[in-house]
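Dropping a structure here in structure tokens format, bear with me for questions.
One chain of protein is taken out of this complex; the other chains stay put.
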Amino acid sequence: MLNMTDIKKIYRTDSIETHALREFNLQVNEGDFVAVTGPSGSGKTTFLNIAGLLETFEEGRYELDGVDISNQNDAARSRLRNQKIGFIFQSFNLIPDLNLFDNVDVPLRYRGFNRQERKKRIEQSLEMVGLAKRIKHLPAQLSGGQQQRVAIARALAGEPRFLLADEPTGNLDSNMAQSVMTLLKEINARGTTIIMVTHDTELAAQAKRNIHVRDGRVSENVGCKTMSTSNSDVTPLSSLNAVSAQGC
Amino acid sequence: MTHSSTPSFFAENWEIGPIFRTLLRNKVGAMLIALQIAFTMTIVVNAIYIIVQRSEKMQRPSGIDEANSFFISSVGFSHDFNGLVSTQQDLNLIRSLNGVVDAIQINAVPLSGSGWSMGLQTEPGAEFDGTGTAVYMVDEHALNALDVALVAGENFSPTDIQVRTSSQTHWPDKTIITLAMANRLFPNDGLAAVGKTVYINDIEPMIITGIIDKLQAPWVGWDNVENVMLTPEIRDAKSSRYFIRTEPGERDRIMTQVESVLAKSNPGRIVKDLRSIDETRLRAYRDNSAMIRILITVMVILIIVTGLGIVGLVSFSVNQRKKQIGTRRALGASQHAIVRYFMLENLLISTAGVLLGALLTVGLNIVLVDAFSLTPIAWYYIPLGMLALWLVGQVAVYGPAKKAANIPPALATRSA
Partner (left out) sequence: MFHYYLKLAFKSYKRNPILTGLMVAAIALGIGASMTTITVNYLMSADPIPTKSGQLFYVQVDSWDPNRGFNDEPNTPPNQLTWTEATNLMSANKAYRQSAMAKSGAIIEPSNGDISPFEASIRLAFKDFFPMFNVPFKYGNAWDQKADDDRQMVVVLSKDINDKVFAGQNSVGKSIIIDGKSFRVIGVLASWQPLPKFYDVNNGAFDEPEALFMPFYLKQELELPNWGNTNCWKTPDGEGFSAFLQSECINFQMWVELPTLQDKRAYMAFLNNYVNDQKELGRFPRPLNNQLLNVMQWMDDQKVVADDAQIMMWLSFMFLLVCLLNTIGLQMAKFSAKSAEIGLRRAVGATKGDLFFQYTIETAAVGIAGGILGLGLAFLGLVGIRQLYGDVMNDLASLDTTMITLALLLSLLASVCAGLYPTWRACNIAPASQLKSQ
């Protein structure tokens, strides 16, 4: 389903080279719910960006749903993102000037669905996240949890094979976080493969499978249920020192 | 999963609705661009219209051999100066020069801005209105010197030519008129005017003996600039003006030659106002050509200002919407779709602008017509102007849109 072999990603600025991922290997099967944890700067966002085709990589091989990504151009990758992947972001990334209907509509337009199809899907997905009645509202009129639900509706409206969630509960209080998590589990139960990057080990524990990323590599993982360390206010530099302190 | 997309000019998935709704939420910014486009269109279309009219005016031929003709004046001042004798000597001298096609004495010159006008009427009597016409007093060499062709009737003969004194008021009994003048006097058939009698000074009869194809009056700003009559006269006056046509390429040489031989031939007079017809044309239309250049400059600068304004505002809005653009890219927008988004957004704003612009253009034109008696604008300038301003907007927005398309999709996952 998702197959990463020896992925290498280097960020270059004028003077510095940072190895964000080195020999990154991961296989995710259909129907999985994978939680990716790791300290700040460990490379988990880079992993998510590459998995979601938001970034390219220097070396290695990445197959998504049987398609070799390494030789796809930007347009093809945009199309793959649109068709196969749904995104959920930490800060929701709803478009403030568009109402819920138009927000959910965004990826469907790129998909090329006709009007009736789009309308049906928008209404269904907003119904699913319990916001069908607020279809004409603007994002600013909703709470954070509701906004994230809209984002989930937007991610799901195109019926993607994968759902990539980047700290989906990072900006939410714990009640809302749990309800979003419950929603994700339901979605997974219906067959959508989910990869979720999170700091929150409690939430991660609710996933079927856990992966820990450290220093740009996958450090194996299954059943790792150590207590989370506090992750707020950890700067990337100090987190390098903090890695060894983490028990997993 | 089944889905279909309808390919049409405005494909359904082109986000026109959402863009429009977004614009409604940012009215002021969009309105500012639309207003700019509207006013720019108003100025540009009216300016182009004036330019086209002026250059059409400038392109009217005078009827004479402009490239190879010039004129010069002689003013006698000595007590014993005899205008008539001097004129005949001068003409003989000039006509004998190598490279001169022909030369005449003439009272006024086409394009020069000053001359004589009279009225001709088809019935005698002060109660009838005359048709205004410029008068050129010339001899039988005129057709050759002025390079005009007879289309009916005949040229003056040497015996037709009468001497005209300074304050003489009566006129010869023959005249040659332009076809335009003939058509105005005899609206049904100008060519049949030959042999007909017209009246000058209300009651003095003149017979039209010939009709020439085309010759302009001296005043280029006159509405009836092609109303011209030739009278068979040689003027007996202290000052005399000569019109000279040369062989191609010989004009400049002959101009200097004529000036010096005339100056030397008689110390009791001065020669002045030596000027080629090319130069005369430049002077005649200087105001028009200056206006054209100024309007072109204004238009170009204005379009640049408006274009840069759009570039500035769109660049800014791209900057403000970076996160949104990254998100759109993450959700599957191709770079092309991002470019299209901004182009469409601009197209919608411009459409409002050019619609308002069309109204303002007509409005300004009405004001100009009213206040400065310009002619009303031709309808097709409006759609052409709209198209042009649409294009300006699209060109201006393309750069920033391209930049927007280069915003990486990974920006979506970067925390704000």
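First chain written, first letter: the chains are A and B, and each begins at residue 1.
Everything that follows uses one rule, which is that a contact is a pair of C-beta atoms (placed from the backbone, for glycine too) under 8 Å apart; a residue touches a chain by one contact, two chains touch by 3 or more.
In this text the structure is predicted, and so the values were computed from the model without any measurement.
Per the definition of touch given earlier, which of B:T22, B:T40 or B:S334 contacts the omitted chain?
Touching the chain that is not displayed is residue B:T40.
For the chain left out of this view, which of B:L97, B:L355 or B:L368 touches it?
Within the whole complex, the residue contacting the unshown chain is B:L368.
From the listed residues B:Q59, B:S96, B:S167 or B:N188, report the one that touches the chain absent from this view.
Selected residue, touching the omitted chain: B:S167.
Provide the residue numbers of chain B that touch the chain removed from this figure.
28-29, 32-33, 35-36, 39-40, 42-43, 46-47, 50, 75, 77-79, 126-127, 129, 165-170, 201-202, 270, 272, 283, 286-287, 289-291, 293-295, 297-298, 301-302, 305-306, 308-309, 312-313, 315-317, 319-320, 364, 368, 371-372, 416
In the analysis below, only the chains that are shown with their structure count from here on.
Please compute the C-alpha centroid of chain A, do the same for chain B, then give the distance between them in whole Å.
68
Where on chain A does chain B make contact in their complex?
It comes out as residues 45, 48-49, 52-55, 74-75, 78-79, 81-83, 87, 89-91, 93, 95, 97-99, 102, 105-115, 117, 154, 159, 166.
Inside the complex, what are the residues of chain B that reach chain A?
1, 3-6, 12-15, 17-18, 21-22, 25-26, 323-324, 326-337, 408-410, 412-413, 415-416
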